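For this view, one protein chain was removed and the others were kept in their places.
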Amino acid sequence: MDKLKAKLIELFQSGEITLAIGYKQGTRGPRPFFCRSASDVEQMIFSNDYQPNLAVYLTKKEVVKDEKVAIVCTISALRSIAYLARENQIGQSQYKIIHLSPNDELMIFRSPWDIDPYIEEIPSTPSEDDRRVIEMLDAMTSEERWAWWAAQFSKCIKCYACRAACPMCYCTRCIVDNNRPQWIDPWASPLSNMEWQINRVMHLAGRCVGCGACGAACPEGIPVHLLNRKILDNIEENFGITAGLAPREGAVLNTFKPDDKENFIK
Amino acid sequence: MEKVGLYPGCSLKGSSREYGESVVALARVLNLPLEEIKDWNCCGASSAHAVSKELSLALPARILSLAASQGYKELLVPCAACFSRLKTAQHHLKADDTLCKKIEDIIGAEVGGVKILSVMEWLEKYAIDAIKEKMTHPIKARVACYYGCLLVRPTGVIKGDRVEDPQSLDNLVKLAGATPIDWAFKTECCGGGMSIAATETVGKLSAAVLEDATHRGAKAIIVDCPMCHSNLDMRRPYINKNMESPSAAPVLYITQLLGMACGLTPDEVGVGRHFVNYKEEAICQK
Amino acid sequence: MEKKEFEPKIIAFVCNWCTYAGADLTGTSRMKYASNVRVVRFPCTGRIDFMLLLKAFAEGADGIIVSGCHPNDCHYTAGNFHARRRWMVLRGLMDFLGIDIRRIRFSWVSAGEGAKWAQLVNEHVETVRELGPYENYKKAAEYLKEGMYNG
Amino acid sequence: MSKIGVFVCHCGENIGGTVDCEKVAQEAAKIPGVEVSTDYKYMCSDPGQTIIKNAIKEKGLDGVVVAACSPRMHESTFRAACAEACLNPYMCEIANIREHCSWVHEKGEATTQKALDLVRMQVEKVKKDLPLSTIKVPVTKKALVIGGGIAGIQAALDIANAGHKVILVEKEPSIGGHMAQLSETFPTLDCSQCILTPRMVEVAQHPNITLYTYAEVEGLEGFIGNFTARIRLKARSVDLEKCTGCGMCTTKCPTKKVPSEFNALMGLRTAIYVPSPQSVPNKPTIDKEHCVYYKTGKCKLCEKVCPTGAITFDAPDEIITEEVGAVVVCTGFDVAPTSEFSEYGYGRYKDVITGLQFERLASASGPTMGEIRRPSDGTVPKKIVFIACAGSRDAAKGRPYCSKICCMYTAKHAMLYQHKVHDGESYVFYMDIRAGGKNYDEFVRRAIEEDGVNYIRGRVARVYERDGKLIVKGVDTLLGGEQVEIEADMVVLATAGVANKGAEDLAQKLHISYDKYNFFAEAHPKLKPVETNTAGIFLAGACQSPKDIPDTVAAASGAAVKVAALFSKDQLLREPVVAVVNRMPPPVFSTCVGCSLCVDICPYSAITMENIKDRAGNVIKTVASINPGLCQGCGTCVAFCRSKSIDLQGFSNEEMYSSVMAALHE
Partner (left out) sequence: MDTLYIKKSDIPSWWNAIKAAHDHVVAPVRKDKVVEFARVESYEQVATDYIQTTRSAKEVLFPRTERLFSYKKNGRDIEVQDFDPESVPSQVLWHVRPCDAASLFPLDAVFNWDYKDVMYNTRRERTAIVATSCATADEYCFCTSVGGGAGDTRGSDILLTYTADGAIAEVMTEKGKSLVALSQNLFTEYTAGDKDKYVADVPRVFDVEKLKEKMHGMFDSQVWKEQSERCLGCGACAYVCPTCSCFDIQENPKGSCGERLRCWDSCGFAQFTLHTSGHNPRSTQASRWRQRLMHKFSYIPQRQDSLGCTGCGRCSRACPVDMNIKEHLSSIDKIQ
């Protein structure tokens, strides 16, 4: 942590950065911190399990435009940056990407492409609790699962915090904002809420890094990130693509292999 | 260097004792860690696959399982017949999960994933530098490297890259200073499987092999298969009857040749056990 | 029996070049099949948006058929391969949400398989008839009319 | 409110016998937006079409639904009728109530209801339809032919004779390809050069053909009708304008022992050389690898002797660009790498040669002036063995396919040998004799029966040399598997035909697909044999799969016709069923966020990323852009686009959505 702070102070003092995006202590937990001077660096805190995923700010022009930005990344944020670079959303050496590894090693990535070799060693895995809930759901009958999720989604107020917190949900016009046709009913109903989630998760299939920021953001505590996790599992099982590693062969749904499984097609 | 397991099989303990001894002696000279695996059984060669498919797989499977459970990652199998059986079994078991389960049920253990090495593979992987370093008695002779069939075929199982013109033995003898001849019978059949049942076939086939080798000036035949060895060596008087001019070229195991090049005495590598006399001065220059 | 009177509504999403043509062949061959199916024609299975399938259920379909060219037969060379991956992921997700994936039948029907089309429709109509109307899906589509009061 | 006309066809009894068409028309009239709804016995007949046309004019319809047979049957008929009545043809949709309804269901209420539902689905679709116009793509009437073998020569001549400009690019110093190397050709035994060289000369002299030899295509951008090719003109160190082809330089060149590629490495050539006496252009090229000057910086003998000062040492490669409208790929084939045949001793024994080398031996212009002589000692072989299928139909060597030409040329070789060496003995080891083709089997029979070639059905296990002879050990499967051993003087391998080295790279440069053997892939194996998946790029000859000369020439002419058809109009007309990325006024420009994932999903490489710039040239936004010339309208990108920024004309999101809704709601 001291190394991190020292590095940021050095970057501020040398004029290499004007803004460092990191975390500081919030009301009860960490909150995103937009640090603008060496003297404020002291407030910075960091842990690899912090939420939200700060990579979400890198696609917000109004935040990063005209700034020289350093971003303090969790492993999940690193993954997101690698994916964002693949999707042309951030440039080659636009940001100083700083990371403190779980064994407290300070790492600075010159370009998003340099992240791949590092994260390739670290597959994205769900928490124990999440794994348990998924197993519980898997063990249910289809009807029981339906009832469970319908109850969850009757709480949803369509605030789209799940979308806002996701670094990969950077579309300027989301499908829910599209009303010709009205793909997803704009009002809250268990089904339209579920349809929104199906779209969100399908649109993230092969792009989601499994950071869980969506679930963490939900004010109603709906575990929407489990849907993403299930898809990561599904993709690994069916297409052999490990969760959270940078995709070498496209984004899963824009590529194919002629001998992909098709046991369900009769 | 990690220890490599050794599966000698019956030949190396019996009719080809000198082969087994020379393998162990060479390993010792070259400081290659090698350990005989415990509690091994027959590989089933020559009869099991004709009797029962399960048996022909279960016997090698048990050997592989033993090697894995005794902590070896690699298993040296000098006998060509054993090597072939083990490789074939592993190939079938890897390709078919159901079959593998069934065989594992029979042997009551998991097959595991030990890597099987022939003597050529073992030497090429571990011994090249050591041979260069330890060589004291270069061999200055033309020799014929004879591979036979079991160490290179079938291609689907063994997966060598030059099945029709293998080079491993040639490269190894070159290390020992010898000149391998370019000849056409490297992988031709010696008649091995017919040794008892149809000796006349051995006579014909082995004669063709020996004839081409001696015709091209080979002073010795280098082998790494006990069957080839016994045919070309033990049946030499019979073979000679099929040849225009009888051949006196000795048949040496690669391990014997390399051992002597690295300073082992002929006795230490057991050349005295051969039927065709090995005359040191003919091929070895002290 | 009450169940027997239930006539399921089936929407079929098919590609123009294989399955639609295959269904045309069923017609020219005068093979009879259940009239419950309504075919929507797409240029390619790659064009079929998964949201259309969900919408069909939400708006009252009891069953869905999705069909296109066999692998390697795609008129556009790869649309069906892309579609296949998409379906694989979608099916997994729908099942995890408790959506009854038995109601969606995926198939490859070529332009020459008129008989297969008839059989496919008949089989799926029977499958869905057995399952009954997809009521709980439609019910979930209703917005929460003071729904919060219901605990 | 829309004004839609619904026209229900009885198709005689075909529909009317099962569906209550009158009722369908009555009920359809109640659908909001339907202005007129009527039924008629035969809608596709003249009076039927007149009903539609009159209704469009009289009621001012803005959309038409014809409930009739499959759209695959009469969609174009009814759309044309609409166009005649001045309604945009794409505002006409077909409800298939025959193939999908009346013919497959029993007469009854449910069937009539289904017909009505199908009509309603199309009515709702028409409401969302937009008028579309045919896409017009300008066409540059100039073709690029890659490869100057017989395929390229034929394609270039056919296109040029149709009155269009052709650029012919050949990577070797001369055109002619493999055919120029052949001695005689089966099944007629005409001299290959005698029939080929006039065509080579014709190419050189044709006013419509620009020939670039010693040149390679570096890249190809663009789309059908509008390609830009980058061509590298490799520096040949000889100015073709000045050179008169007198040959002084080649006679004086001190480097005389370079293996001749033209002679399949059996003869020798100089460092400054003309591949063969019949070369086109018949002007030399300096082989920089072997030239003394290029190796040591000294010599320049050729420069000194050249009477016209045509030698241009140190000239760099030149890159030119050419605008072309179509491309014909004719890059031919190669023979399998002979290192694969260690069991046959190729490379070790001089007298084991390939079929192509035998062609050179048999050729009057070859290194032996047409006499069959052993490369090792120059003697005439008295016993010769031909091994057919050397590398072909051999899964173990990774090539399970048949090379197609070997059976025939082996028969020809054996025949030529027998004609030239009257007391010689020839043997052919074969797996099967594949002699399908006009006069082909007769030809093989002639070799066996008249020329006494010994055909042995079986494979050769091994060839080895012994005392100057080649011992061929094989098996005769027709004699019960008896082993055969032949002491031969020469062995000829009918090596497999394989894709050219670098075929994969070229395919990637051209954006065309190739199979696992690196042969280029046709768009359809039966119905589109000379097309590729990329519109405007065609294939001919052995770059696609091994082919003999007649097949190659036929394919080349076929490809040429495709090109000529494309060039027959100034503009290419295409169905407007293409995908479009939305564009909007600033500040939005497009809802596309430029993730570029659609670029990879397009099977036609029709999607590229486009920078939207402000007046100062700064990039404001990067968005996807779809080339309507390349897009084939599959819509895979449409369903994939997350923000729904891509839509497919004719099958738009709104159209498809409305159809589905209409199927479920009255």
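Going in written order, the chains are labelled A, B, C and D, and every chain counts its residues from 1.
As a convention for this text, a contact is a pair of C-beta atoms (placed from the backbone, for glycine too) under 8 Å apart; a residue touches a chain by one contact, two chains touch by 3 or more.
Keep in mind it's a predicted model, so treat the numbers as computed, not measured.
For the chain that does not appear, the touching partners among the shown chains are A, C, D. Interface note: of A:L4, A:L58, A:A216 or A:I265, the residue touching the hidden chain in the full complex is A:A216.
When the missing chain is restored to the complex, the residue among A:E62, A:E121 or A:D259 that touches it is A:E62. Residues 26-29, 31-34, 51-52, 56-57, 60, 62-63, 155, 157-161, 163-165, 172-173, 177, 182, 185-189, 213, 216-221 of chain A touch the missing chain (whole complex, contact as defined above). By the touch criterion stated above, the residues of chain C touching the omitted chain are 59, 143-146, 148-151. Counting over the whole complex, chain D has residues 30, 32, 584-588, 661-662, 664-666 touching the chain that is not drawn.
Basically, only the chains that are shown with their structure count from here on.
The minimum number of touch steps linking chain A to chain C comes to 1. Chain nearest the geometric middle of the protein is D, using mean C-alpha positions. Between B-D and A-D, more contacting C-beta pairs join the chains of A-D.
Farthest from chain B in terms of Cα centroid separation is C. Computed centre separation for the pair chain B/chain C is 63 angstrom, with centres defined by C-alpha atoms. One inter-chain figure worth recording: chain A and chain D are separated by 45 Å, centre to centre, where each centre is the mean of the chain's CA atoms. Residue positions of chain D touching 2 or more other chains, listed in rising order: 601, 640, 653, 657.
For chain C, residues touching at least two other chains, in rising order: 50, 55, 78, 82, 86.
Under the stated contact rule, the graph of chain-to-chain touches falls outside the line, ring, star and complete shapes.
Pairs of chains meeting the touch criterion are A-C, A-D, B-D, C-D.
Contacts from chain B toward chain D in the complex involve residues 155, 162, 164-165, 182-185, 188, 212, 215. Those residues of chain C that touch chain D in the shared complex are 7, 9, 11, 16, 20-21, 23-24, 26-28, 30-35, 38-44, 46-50, 52, 55-56, 59-61, 74-79, 82-83, 86, 118.
The touching residues of chain D, when paired with chain C in their complex, are 70-72, 96, 98-101, 103-106, 110-111, 114, 117-118, 121, 513, 533, 577, 601, 603-604, 632-636, 638-640, 648, 651, 653, 656-657, 659-661, 663-665.
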